[in-house]
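Every protein chain of the complex appears in place save one, which is left out.
Labels for the chains are A, B and C, by order of writing; each one numbers its residues from 1.
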Amino acid sequence: MSQNPARTSRWHAHNTRLAAYLGKPEEDGWRGRWYVIIFEAETRAGRQFDVTLLIAILASVLVVMLDSLPSVHERMGTLFTVVEWLATLLFTAEYAMRILVVRKPWRYVLSFYGIIDFVSILPTWLAIFAPEMAYLIDVRLLRLLRVFRVLKLTIYFEEAQILLRALVNARRKIFVFLGTVFIITIILGTVMYVVEGPQHGFTSIPVSMYWAVVTLTTTGFGDLVPKTPLGQFITSMTILLGYSIIAFPTGIIGAELVNTMRDGSSSTPSPTPPSPSTRACTACTFDRHDIDAAFCKRCGTRLPLHPTETAPSQ
Amino acid sequence: MSQNPARTSRWHAHNTRLAAYLGKPEEDGWRGRWYVIIFEAETRAGRQFDVTLLIAILASVLVVMLDSLPSVHERMGTLFTVVEWLATLLFTAEYAMRILVVRKPWRYVLSFYGIIDFVSILPTWLAIFAPEMAYLIDVRLLRLLRVFRVLKLTIYFEEAQILLRALVNARRKIFVFLGTVFIITIILGTVMYVVEGPQHGFTSIPVSMYWAVVTLTTTGFGDLVPKTPLGQFITSMTILLGYSIIAFPTGIIGAELVNTMRDGSSSTPSPTPPSPSTRACTACTFDRHDIDAAFCKRCGTRLPLHPTETAPSQ
Amino acid sequence: MSQNPARTSRWHAHNTRLAAYLGKPEEDGWRGRWYVIIFEAETRAGRQFDVTLLIAILASVLVVMLDSLPSVHERMGTLFTVVEWLATLLFTAEYAMRILVVRKPWRYVLSFYGIIDFVSILPTWLAIFAPEMAYLIDVRLLRLLRVFRVLKLTIYFEEAQILLRALVNARRKIFVFLGTVFIITIILGTVMYVVEGPQHGFTSIPVSMYWAVVTLTTTGFGDLVPKTPLGQFITSMTILLGYSIIAFPTGIIGAELVNTMRDGSSSTPSPTPPSPSTRACTACTFDRHDIDAAFCKRCGTRLPLHPTETAPSQ
Partner (left out) sequence: MSQNPARTSRWHAHNTRLAAYLGKPEEDGWRGRWYVIIFEAETRAGRQFDVTLLIAILASVLVVMLDSLPSVHERMGTLFTVVEWLATLLFTAEYAMRILVVRKPWRYVLSFYGIIDFVSILPTWLAIFAPEMAYLIDVRLLRLLRVFRVLKLTIYFEEAQILLRALVNARRKIFVFLGTVFIITIILGTVMYVVEGPQHGFTSIPVSMYWAVVTLTTTGFGDLVPKTPLGQFITSMTILLGYSIIAFPTGIIGAELVNTMRDGSSSTPSPTPPSPSTRACTACTFDRHDIDAAFCKRCGTRLPLHPTETAPSQ
């Protein structure tokens, strides 16, 4: 639980921007105090509020899950209804509070989290008229994204960012890959539809494409399998060739992670390796030097030694 | 949509070569104007032409797919026939235009894209006499390769090249890997045919080889499974040992991508990246400088400029 | 079987700490001699003792496995019971000996290995009253962790540590990944429960979540498969998108291993690898020398010796 000052100040900046956007009221009024509790997580009360919400979200989702089991539903259906309604009332009260507390409520209502908050209380209310709506309660899980705010003091947030950055860096490669897989899927689906035909379960090209995706990703449910020798041969060749192509996502993500983790120092933020940024050139202030650099690669000035090193005897 | 000058000039060079090969007519005649529209994608009209083709290709492939669904075929079969014929007429007209417009039509007809263009209009015409030919319309998807020309201003083309380069670099390793898998497949297929035999579905060695490919790649359809204890033991051992071998495609592709992405600086590739080795320090001969280095990081001597760069104004 | 002094001394330090903790008796008494045999593996007798235990553990686990085969149980059930009881008596005697021999027995009894040792003799004794307890004998396998002590002179211990270190370094990323998969699993499970419903086997949300895990990991048993077109479409999209996400574990582990193996020089780890940066060339300050370098590869100056090495006779 290291209270890294850089991270804390980043969250502080985030809160300041948010406060300016939503219109944070004066801190000494009741609205100001509630704003700090609801929208920020710096104070003890704010953190407790977030943890309470977290538990309520998990509880209400768990209830939906267990309620789908017929045997459990019979025994505990009433309790589940109560818990669901309690959570819904809590979320509704919270939603109303959020609107009341800010000075520009429409900005909150139309924001990303505002919409999620609204959508997550809707299903239970709608379920009064249309019971099957109750399953939509699972969208409450999206509220768990707020968990990052609660966990903001832990290192998990930064680890998630490394993974996300690797995914974002690789987005174009993955898009190209998915496009290639899509074309292979269409061609393979059509070929298998023609070769195997409806009598072996490949009733249409879309169904054959579903089979192609399941096969290419080596999932292999086995609900549709080639039965003709030619179909089995095509399948074998496709799996082998496709296997080389399907290796790309892992390779792409792995390569991005290798690069990301090399750039962003190491994955275990150990104190010893001096951050490259700690050695700014005294002449041109350029500060992204390699660890093994002795001279600034921009202006040629001798770089200061690493803080953790003693000067080599020269 | 960065109009990178290096990339634009590369496409310009491509167009110039193409024009010389196919015999581009004078630009002020109607043939010249149509040549620019059909074969180049630099102008507004040329881009609109390509996008129209793109939509027609996708539409005609979609129609083939949906038409294979019996329920949809009944309701919309006539509409689909119309769309298919419209697309075919469009492609036929385009094909005729391409031949008319160039001065050396045979060179176009016998080129890679010329053959694809011809083959993609053939199925519908042949389907008049032999209906099952209609499914070959899917070869029209190969025309989507032209998409790269339409998307040439985007970065996806270069990302695809990185993936392709990794695959090309790894082609021999993957060939060796596929050869090894092939030998394992034959041996495992024979062993399982002898151990399990026709009574458990392993009706011949080729069928057992199909099972071996499905098993080694961890696809596991489950249509053929070992039933004897010995067969299950051999399968377990094979999966575990094979799993270490099957890890190769991912490892190969991953390692190639790590190398490719390191060489080409970042994942967003720069045009004509100067090889680091071309800039040895004149004082200490150290030659693995970063691309953006202006001074030697070892001894501080000014580095020679990149051959492809003009001197920065200092 | 290289008797690397650094490793030996590490084990020696381990033994010293253990002796202080458990209260090692004087070495010249019988308790001292047995302590060396049982708790240490430096002597010939100690190693033989460990190997005997190893064989007994494997034998008793093998007996449980074979005994579960009805046909083998009929023929050799009595022999198995004898072997099981012999092993149990041996382990019980060993356990008693361990308690007798140390001066602070409770510390051993309550230690990690003490509990494992106790739990691994319990099932057979309890099985007198409740036969189904016999299967718990498999917990004896945990005793195999002691193998590392027996194999401590081999290199496998250090290789295992490299893998473990990669796993430990990646623990937060894997935790984030598992959390993401968990949320996807819940949402996908609910969606498929609503889309496919009990009539296609998705009888409850937990069952659908089981299906989601099996599908996302590309295991694909095929006991539950989507049957509606919408379900098949959602499945195809989920597999393709999920496949990009599921590539993370491999990528994470691979990237960690690349880093771990680069840091720790080669894959065959040397003890206390001197950090390359500790040996800067006194003439040109270049400091990324290979571990086996005696002279600077840049300027030819003699490098300082490794701190952990004695000077080679020259």
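Here are a few things to note about the model shown:
As a convention for this text, contacts are C-beta pairs under 8 Å (C-beta built on N, C-alpha and C of every residue); 3 or more make two chains touch, one makes a residue touch a chain.
On a predicted model such as this, the values are computed, not experimentally measured, just so you know.
Among C:119, C:214 or C:241, only C:214 touches the chain that is left out of the view. One chain is missing from the display, and on subunit A it is touched by residues 218-222, 250-251, 254, 258. Counting the whole complex, the residues of subunit B in touch with the unshown chain are 169-170, 172-173, 175-177, 183, 186-187, 189-190, 193-194, 203-206, 209, 215, 218-222, 225-226, 229, 232-233, 235-236, 239-240, 243-244, 247-248, 250-252, 254-256, 258-259, 280, 282-283, 285-288.
By the touch criterion stated above, the residues of subunit C touching the omitted chain are 61, 64-66, 68-70, 132, 135, 138, 141, 144, 155-156, 159-160, 162-163, 166-167, 174, 178, 181, 206-207, 209-210, 213-214, 217-223, 246, 249-250, 252-258, 261-262, 266-268, 289-290, 292-302.
The working rule: only the chains that are shown with their structure count from here on.
In this entry, A-C is the pair from A-C or B-C that repeats the interface of A-B, since more than half of their contact pairs coincide by residue number. Every chain gets a centre from its CA atoms, and the centre nearest the mean of all protein CA atoms is that of A. With centres taken as mean Cα positions, subunit C sits 30 Å from subunit A. Between the Cα centres of subunit B and subunit C there is a gap of 43 Å.
Counting only residues that touch two or more partner chains, subunit C has 218-222, 250-251, 254, 258, 285-286.
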